[in-house]
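The complex is shown incomplete by one protein chain, all other protein chains being positioned as in the whole.
So, chain A:
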């Protein structure tokens, strides 16, 4: 996996090329292919993607729509199966696991944050936060729980139902839900897609904090350059392949790279 894309060096952005060292990664994909349909109607959403997501880092996956960024995330999270290649979460090879195995993996090692918040309306904020733990039948670590609640700033909203919370608050509940079980990796799918910019910034700041403060590993799919700029590392996907990567990105750098990708696509 080498990057062939050209691009001007920008201050504050470090470019790294060459094979990523994927050992010890929180999750990694090895030559992953995802093909839909067969024969004439065959469409490859991922074509030989290999990537390692480092522990304790905040990684953003970006790319134009149809680039396969969501598919990659779904495969890494054990929500979708791959056609070829291998996916590891921690040291566990998840390719070939059955529904039960994948479910348990998601339960114990993975956290999710969705664009649509996806809270249960019948449960209070607190119950929603503790839901993954109750599903797994685990007792919450009180101290950690308190830390999470204080970090997301929801202490006075715990008894509220989702319908009584604003969008930003709901997404913070969702973040807390993902954090509270201390998963190996949290996958966030366009977490700010349904939020106004202020609430979005809050959530993004919060996610970055949890990486910095608690060493949480987060992988976020987004098409918002500003959102991606909160990450430690941005991986760019186009046409089912990883085409570029930025470390410590700024929003401008991300935007430029995206523009380049578009130009490339137009030329191709």
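The working rule: a contact is a pair of C-beta atoms (placed from the backbone, for glycine too) under 8 Å apart; a residue touches a chain by one contact, two chains touch by 3 or more; residues count from 1.
In this section, contacts and distances are computed from a predicted model.
For the omitted chain of this complex, the UniProt record lists the protein as "ABC transporter substrate-binding protein", which is one of "Caspase family protein", "Sodium:solute symporter", "ABC transporter substrate-binding protein" or "Putative spermidine/putrescine transport system permease protein".
The chain that is not drawn here is touched, among residues A:43, A:93 or A:136, by A:136.
Of the candidate positions A:47, A:84 or A:107, contact with the hidden chain is made by A:107. Residues of chain A that touch the chain left out of view are 74, 77, 79-80, 99-100, 103-104, 106-108, 111-112, 114, 116, 118, 120-123, 131-132, 134-137, 177, 189.
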